[in-house]
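Some notes on the structure that comes next.
Only a single protein chain was left out; the remaining protein chains are all shown in position.
Chain nomenclature is as follows: A, B, C and D, assigned in order of appearance, with residue numbering initiated at 1 for each chain independently.
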Amino acid sequence: MQDVKEFRPKIVAFCCNWCSYAGADLAGSSRLSYPADVKIIRVPCSCRVNPLFILRAFQRGADGVIMAGCHPGDCHYTSGNYFARRRMTLLFSMLDYLGIERERTRVEWISAAEGAKFSKTMNEFAATIAALGENKRLEDLRCKN
Amino acid sequence: MKRLSFARLNEFFAAIAASNALYLPVDNSKGKAEYKKWQEGTEMSRQLNTLRSAKDFFFPQTENLMEFKMDGKSVEVIDTRREAEDFVIFGVRACDAASFKILDSVYLVDPVDSYYKTRREHGVVVTLACARPAETCFCKVFGIDAADPAGDVTAWETDEGLMLRANTEKGEKLLSLTAALLEEGDERAVEAAQEKTREIIEKLPLSSLSTEGLGAGKTAELFDRPEWKALSEACLGCGTCTFVCPTCQCYDVRDFDTGNGIKRFRCWDSCMYSDFTLMAHGNSRNSQVERFRQRFMHKLVYYPDRSGGTFGCVGCGRCLSRCPISMNIVKVMKTLGGKNK
Amino acid sequence: MQELMKKRAIELLADGTCDRVLGWEKGDFAYDQTPALFHTAEELRASFVYNGFSAANLSKYLVKECRAGGKIAVFLKPCDTYSFNQLLAEHRIKREMIYVIGVACDGKADVEKLKDAGIDGITDIREEGECYVVSTIYGDKTVKKAEALAERCLNCKSRKHMAYDELIGESGEVVPNSGRFDMVEQLEAMTPDERYEFWRGELSRCIRCNACRNVCPACTCEQCIFDNPKSGVAQKAAVNSFEENMFHIIRAFHVAGRCTDCGECSRVCPEHIPLHLLNRKFIKDVNSFYGEYQAGEDPAARPPLGRYEKNDIEPGEAGGNRA
Amino acid sequence: MQRIGVFICHCGTNIAATVDVKAVAEALGREPGVVFSTDYQYMCSESGQTLMRDAIREHKLTGVVVCSCSPRMHEATFRKAAEKEGLNPYMVEIANIREQVSWIHKDIAEATEKAIILGRAAIAKVHLNKPLTAGESPVTKRALVIGGGIAGIQTALDIAEAGFEVDIVEKEPTIGGKMAQIDKTFPTLDCAACILTPKMVDVAQNEKIRIFSYSEVESVKGFVGNFKVAIRKKARYVDEEKCTGCGICTEKCPQKKVPNAFNMGLDTRRAIYIPFAQAVPKVATIDANYCTMMKTGKCGICQKFCGVGAIDYTQKDQIVEREYGAIVAATGFNPMKPTQYDELGYATCEDVVTSLELERLMNAAGPTAGTLLRPSDKKHPHTVVFVQCVGSRCDAENEKGKPYCSKICCMYTAKHAMLIREKYPDTEVYVFYIDVRTPGKNFDEFYRRAVEQYGVHYIKGQVGKVVEENGTLKVQASDLLSGEQLHIDADLVVLATAVEPDKSARSIATMLTASMDTNDFFTEAHAKLRPVESPTAGIFLSGVCQGPKDIPETVSQASAAAAKVIGLLAKDKLTCNPCVAESDEMLCNGCSSCEKVCPYGAITYADKEFRGPNRTTLIRRVASVNAAVCQGCGACTVACPSGAMDLKGFSNRQIMAEVDAICKM
Partner (left out) sequence: MNNETLIPYVGIVTEITQQTPDVKTFRVEAPGGGKLFEHKPGQCAMLSVPGISEAMISITSSPTNTEYMEFSVKKCGCLTEWLHAMEVGQMITVRGPYGRNFPVYDELLGKDLLFVAGGIGLAPLRSVINYVRDNRDKFGTVDIVYGSRSKDDLVYYKEIVEEWCTTEGFNVHLTIDNPQEGWDGHVGFVPNFVKELNPDLKKTVLMCGPPIMIKFTLAGLMDLGFQKEQVYTTMELRMKCGIGKCGRCNIGNKYVCKDGPVFRFDELDELPNEY
């Protein structure tokens, strides 16, 4: 049962193919570690991330969701991350408004050259989530037993 | 006939709650009545009726039916049914009490729905006669007496206190739990209260509504009536009327993949929804006119056909006050019925 | 007003400007009006109604009517014209098929407010100056109109028609400080725990009847993702708190930047959940993050989620006032 | 139900040292749909690929998951291998268990668990993969260059040189652009006309190049490889075929008071004119705004004198439809008119001129035949003040100016100062600057020569006011280094005004669905790596329309754009990326939300007929995606509320399946 196990957060990271996923690769090849709780899903661009995916992750048991994309202005598709930024700004603000811990969601802009930033960001985020504890406010109990 | 002084109402509830889960109408944050579990300090609502009907107790909006474990090619069925706890619903009005009979006629006929049956067996219904019916009430039209509701126990609020009459064995048993609080009551107090209620009912604007031209055997006359189109024109196809209706009993069965197995659950469905009859190769009720017609034909013709004439509506009036566009069974009856113009 | 409208509708039918008129039909108790199509002068004379209880926003019906063909005349209140423009902007209706008669509105009454005040057994309601005289089976009651005003009308954002072919009555002005974000601000000022409790208390009552969605003039999808089994997120019931949240968050998100704040969602909710507070949160955020934007004001305007600025606020920086 | 094969790569010990590959293979082998699961030393090796191909064949695999290094490394390798075995390459997915697992985790149990989860996610995705085929579209082997300045000319010449047809659309009566108006070029001081006009002649004589002068782009349809462009040939009232450019009409025309735009309005020309002697095409044009015949119907002198009967007062605009495979924007720039700076006196004082006006005043073919005379009294100026950065490098609050550096002003001002000092040593020259920017080959040497050899007075400071008093321009300025207020009596003030993208560029960008920045410069596909391509496939950028540049930069970018165009036109067919958006017409609302976020203009709408309920038909507006144009970013998929828009290869269902698998308890 849950209570006997030590809390291991589940973290989903949506990474754009061109910058942040490459940044994760660089973190890997530079042997810059971050917790295994972070699992990456590759998307072509941060603008591919639908709010549905983020809610889905929480439903299925994620405790934190992070989206990483190219720095504003560097989007492989010119404008994708600008749209993503607006969408996530609004979505996160709404989650906050509903009383859901805003630290559970995060957006970072990580370039292909920023392996160190990738690792640092994921370490920080994992620590934040670990401190926050289990996601209770957006959980779906059906998926938790 | 038993009598309970109003001053001891709280003790009465406490006595019941000692061995049963007791539910009664309580005002929520919006000032609307909804059934809540009684605990010390819970105050009963003074509203005429609850926003949602009492059917939720026997036919909840969602319920788990079973689970499946899948592993490779194998499938395991897990029966998740549990023995239900005994519960008492207090303050059910005549209309909702009548709706239970309609639900029974669907769920308790062969093959019996065991989920429903279990809850029905474990539930004791204490009805409360109406004292101040609303303009939207028309239970009388369907032969329901708001002054003398059915149920395991019937209660009246009279000048002399709360009068209680057990109608069934379950009812007797319930009253026996509270025997210490009860005295013998005078029938006449009840009669006086009933008379007052019935007088008001006569004055209600919808009490004169007629069922002529409606009911069993009227499919051929009513099905192709051109008025259906205009009646359904504004219908949004939402499920409000069905979900607040005490007699609507349609459901959907759905599977939810939790990632660790499949939960099969049942949930309310609405014949007003466009996907209600949708299947892989078509839909037998394609347009809102057909879906709208189905709902009212079911209440006013098909159900009476199958039940020896009893209508599938109890006149509670919830759809009258909740429909977003104020289209409802009364307007349908007035338009299609014989004598309502 | 009602008679003027009726007369005008009859004329428009007669001179061929339209072949049907979309308006409100009277019901049994004065407050239970149904949106209806009127095809003849007789129908209009018999049952057309317009008064303080003609609350329904008729613009969404135009989507269906434009598909049916012909020419439709429609009565639109100021707030309805915003929805109308938004539908035009999204190509859901065809301007040339519609004759818009803007009608003045000084706020609509909410019968629930009368009922909450203990007035029951209502058989008729008459307007007398600033009051409603309510006949009930338990006697007559007089109520000030202002006391019966619907929640959304208390914070009316605009009495100005954004589109019309002709006006009956006068078009007013945009209300500069409508106070419509006051409640949003109050919520923002709460702690996350308080907000969570507030919304759980509200959304837990959701019965997923879809009335909010089906009445919403911005929700005109051919098929809602929540109804489409192929979408992978279809839901039919508010099975648990997650699904309640999910439905309302996604619905609000899908209408973000498109919602005109007509308030129909909250009006029709049988459980009286203040759904407009979700939409207003997005409207307020859009205004404060990306500049004032009122959906439906200008059908040619680019929606806030369809444009961007290079120096837009970062998701981490935006947020309510956290305690 | 797919039949999936799973292959776990050891990557030598790179993976196998930290991940228990056997355990992963065993665990993933139990997943639904997995019919084969194994591990291997080096999956990317020839024998690893053979292992995979054999398994595809023997186990009739419909999907493959390789747990290995990053897909950015070997996804293509494995997809190609699968394709060779007849499996659609897009049925292969990679779980990255090296960069994301073995290289960053030390604990074997933890790493193995994570590898299994990532493998499960890939399996879950493959279950929903569909075979994808890359589409092909033909290429029209002709390019369009919009703008006939030095950028457009160079691009056109390079493309034509490679053997492809090129059209140039130029809105003025002649090609040549701004360079034709310039006197000398920095830092070499060679004559602009001497190096430009031979190129103009080359263009005119090149059989592959067709010039549409005095023409504008009316509309652009289509997509990369298949553009359809309508060109408006404005009526010039002279038959281009017949006109020999003899110029007799321009001498006989009685209307002499037309401001000469080519000379920046510093002198006049006739109503019928050839902009300058070396114009290409050398054809006269009637300026209908001034022509007496056109305005009153009385005159007709030019017609009388024209020996070849080329004059045609009834000529109408003509629309020409042409097809192209690629389009180059070379729309160039204009120097800003500094009329909004009242303090600098441009609008009020005749002797305050812009740098380009100075070019004309110093040009042998200009209004003063190359002698520097100030406009007001045609006297030789003895004190000349140059003001730098007029309208450039302005603060965000300063709405009058531009935020960017116009890049060329420092150098041309040094050139002007130097030329004046050389020709008229008696003239004092002051230059007020904020910074002097001279990065470029021989640029700083050039600037230092101006200061050191030619004695130009460079003053770091700003000019606060210029007023005319009795024929003298009183210049008030501050010297920022000494902190002194300076008062200079000048005869001529020259303003180095900001470079502005041509006004026509905005509407052209809209037609091309090419994006622009807030300053109306075209945006490049990638600031560093794709500087001459627009994000819209098939649209290329040449010259100042992309950002301020000097001539050599412009020419090299023009050639770079040409190289890109040639690369495109050399292909017979274009292979499209199959991971593109697609619209489900049954779900599409036609609301245009997706179109608004598409950076490529790949989405179009059409009214289509659908079957409605009960045997009715209804017409609905629905979106469709041009697979040749879509680059697959997915912005549209999120903008779409009904879920009609989805992205192949990264569909909603696929991504959610990955989410589910990752979050599973």
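For the reader, a short list of remarks on this structure follows.
In this section, a contact is a pair of C-beta atoms (placed from the backbone, for glycine too) under 8 Å apart; a residue touches a chain by one contact, two chains touch by 3 or more.
Here the structure is a predicted model, which means the values were calculated and not measured.
Between the chain not shown and the residues B:11, B:148 or B:305, the one that touches is B:305. One of B:28, B:207 or B:277 touches the chain omitted from the figure, and that residue is B:277.
Within the whole complex, the absent chain has one touching residue among C:70, C:179, C:201 or C:229, and that is C:229. On the side of subunit D, touch with the chain left out of the figure occurs at residues 1. Across the interface with the omitted chain, subunit B contributes residues 65-66, 68, 70, 73-77, 79, 81, 106-107, 111, 113-115, 219-220, 223-224, 249-253, 255, 257, 262, 264, 266, 269, 271, 276-281, 283-285, 290, 294, 297-298, 301-303, 305-306.
The working rule: only the chains that are shown with their structure count from here on.
The interface with the greater number of C-beta contacts, when A-D is set against B-D, is A-D. A separation of 68 Å divides the Cα centre of subunit B from that of subunit D.
Centres computed as Cα averages put subunit A at a distance of 36 Å from subunit C. The mean-CA centres of subunit B and subunit C are about 30 angstrom from one another, to the nearest whole unit. Each of residues 225, 233, 239, 305, 310 in subunit C touches at least two other chains.
The multi-chain contact residues of subunit B, meaning those touching 2 or more other chains, are 256, 259-260. Put simply, subunit B touches subunit C in their complex at residues 28-32, 34, 48, 51-52, 61-62, 132-136, 200, 203-206, 230, 233-234, 236-240, 242-244, 252, 254, 256, 265, 267-270, 273-275, 320, 322, 324-328, 330-331.
Of all residues in subunit D, only 30, 32, 613-614, 660-661, 663-665 touch subunit B in the complex they form.
Partner subunit D is touched in their complex by these residues of subunit B: 70, 72, 257, 259-260, 283, 286-287.
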